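Everything below concerns the one structure shown next.
Chains shown are a subset, placed as in the full complex.
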């Protein structure tokens, strides 16, 4: 069977991966050991004593940053549940597994090189070049805190892709693209905006924005739109699931198998977002965190209500899945502007996000893009809207991650230059993510293949990719298993 | 079909709601924009610089208040799971959805007016009158932190009602009552106790309590009993579910569809309660937070153990659902006294709560009140017990949200006056919540109707209210769907 063949092949791949991992581990050990043997004076402040002496007020900032980072990490569970809730029973284990694994692979890839590229010492505004393996001077309490916080964001970008393309790619594809996104694609754009790169810091951008270049408080663009547009590229390269479109090309609903999971996942994401946005100050001394929390909540609520009313008006009944996506859309959109706008603007941003997610999703679905969870509309389109809305609504009451001037001011408050910066950032963001996504998935398609066979897709990825059944004690209509395996009898 | 008719009607309602929302959004923008255009000197401290300068120790208090608020927000997921676990498959999506939506609507309603009524500048001890839309001087970091913390409490009160009355009301009723509770009913009693209103601050109350009026540390009364007694009113107005009582009026069990969800929800609520109670100091400088956390945990444990042993003794087997309700009952009861009692009192309060929840639930069930999750017994009766037990056990070691005197002392420690204050508060609490609840649901019943048709109730609210099926891939016995839709064939 194709299934077995693929299994054998994977077995070989995996054996090699195992050997490779061991070798890499030994190499790492060998490579870094000398740097540890050298005088501690070469290091950063590994135990924190000097840092605390120099900054006696920092414990609360460390606690704040780390706890918020924990909440962001927990969002992985939220993504896993939303995506699993929207898939069919026969792909449940696969979807949960790839959500676990993109965090696992992302953690390692970001440690090896992602962090160095994103937050290392800037090289001509393009990439960072220090901090590999967190070794040497990067063995420092402040660096570690920042690493952890950036890692959980990085893993979010990777996980967005998987939800869009679920139910059809090979599992090995997940492993590889998670590594590439976490090690290269995400960190480079991240460097441009957050790591001192050109979008935020090039003189012409700073001049254009009147004191600051493109901004993105917590990552509408850096995290969500990057993930969303890679997802769009991946959807286009993979094609829709079998059965998604009828012979006339009209979309057919493929209902998710567990709506309770989807809503629970939405709650967990909303909860985790309070780490995502307010935590991005990296300091509790920025009391603006209170405003950020409020804006985050209001935008999510406004967008969820809007999406609910739109579906209610359109179909006569409020749609549960779209309301969840509405909440997430509002959260994505407010992520860039959350620190720089006031609460009425947050509500307006949320209302617009609700419209964007509904009509964006329907538009893509009607144009052949089979995005299982609506990730492109939620994270891509609304990520862009977040960047733009920041350029519009920034009200000039708060500076660049600090209460110090210059205050960030948008179009409505008289700074069209900054609005332009944001437009540039949005265009670059789309081009980078979509371009890299196309290239990555095109290479994967040409070399190893990205999609399981039609037989495997119909059987379900749980059994074909993991030799498991997610719900073996339940009688299901979409397990991909012949009934005799489940019930022991013939029907 | 009635279903379609109702759908069409809702469609119309919803179209209007959508238009209305848009208009309101425009109005808000128009109304508030001028206040933003005016000199910043009119505002509060929007970016926090002045606040930090005046109170350099506040960052930890902001972090504490916000993080605890995040945990309380996450309780929404706990409520959703407990309620969903106790409902049947055919109402799963509806119950999850309304838990999402009451938070969504509550967030907006509390922003528009609830907060102003509750925590705004006091007007004759009855209502607050400033802070609408968080505009003007309310655009201030301290106000925002308090707003967020109060909001998540407010949303808790609204969500309690929905669990009790699940499986029969129209979805539109949820939307409306969530708004009314969050905008009016909850904030007014909240103002009386927490906003400087008459129950806590009127001279005759303060005199009676010997230095302080009625108290409620984290909301046994303000949040839980208010929610619980509105739920009681709603249950009475709606009547029991079809099939709950046999022809002789004896209750029949309607088992919940997912006991794992119910227990998971209980864990999440217990977890979130550590934000609810210790967070209510709004300050980490009150080291009493450690005592509060311990008391919270011990009361929950004692109540859960008690409920377990009661059912074990009564039925010969420990009951899972009632043990969960026991834990929640202990948490509700300790919420008012948590800061003012010592740990043995917390255990005693918990044991009593365990008895109250079991016998309270059985009493109501035997008297025709069909409360699906036991919300009236858990939140109503034990909320009242929380207010009263505070009047009994307060041990005179801690002041009114501060280490400063006067210390709060109850009946056992020689202050019967304060015990009377608490009795008054408990009676007022019941009268207000139950009265408002009856009025609200009576008006809704007379105008739009509050209950779905019997056909819709039997089919299940998922399909009739949301055109969805929560578990389309599982073969269920209570889906409300004709088998042919699920399996594709005729049986």
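Letters A and B mark the chains in the order given here, with residues in each chain numbered from 1 onward.
The definition used in the following text is that a contact is a pair of C-beta atoms (placed from the backbone, for glycine too) under 8 Å apart; a residue touches a chain by one contact, two chains touch by 3 or more.
Computed from a predicted model, the values in this text were never measured in an experiment.
Of the identical chains making up the complex in this file, 2 are positioned in the shown model, whereas the full set numbers 3.
What we mean here is this: only the chains that are shown with their structure count from here on.
With centres taken as mean Cα positions, subunit B sits 33 Å from subunit A.
Across the complex, subunit B meets subunit A through its residues 7-8, 10-11, 13-15, 17-18, 21-22, 25, 28-29, 32, 36, 40, 43, 46-49, 51-52, 58-60, 62-63, 66-67, 69-70, 73-74, 76-77, 80-81, 84, 92-93, 96-97, 99-101, 103-105, 107-108, 111, 133-135, 139, 141-142, 144-145, 147-148, 151, 171, 258, 261, 462, 465-475, 486-488.
Considering their complex, residues 57, 60-61, 63-64, 67, 71, 88-90, 255-260, 263-264, 266-268, 270-271, 274-275, 278, 283-291, 293-294, 297-298, 300-302, 304-306, 308-310, 312-313, 315-321, 323-324, 327, 342-344, 347-348, 351, 395, 397-399, 403, 471, 474-479 of subunit A touch subunit B.
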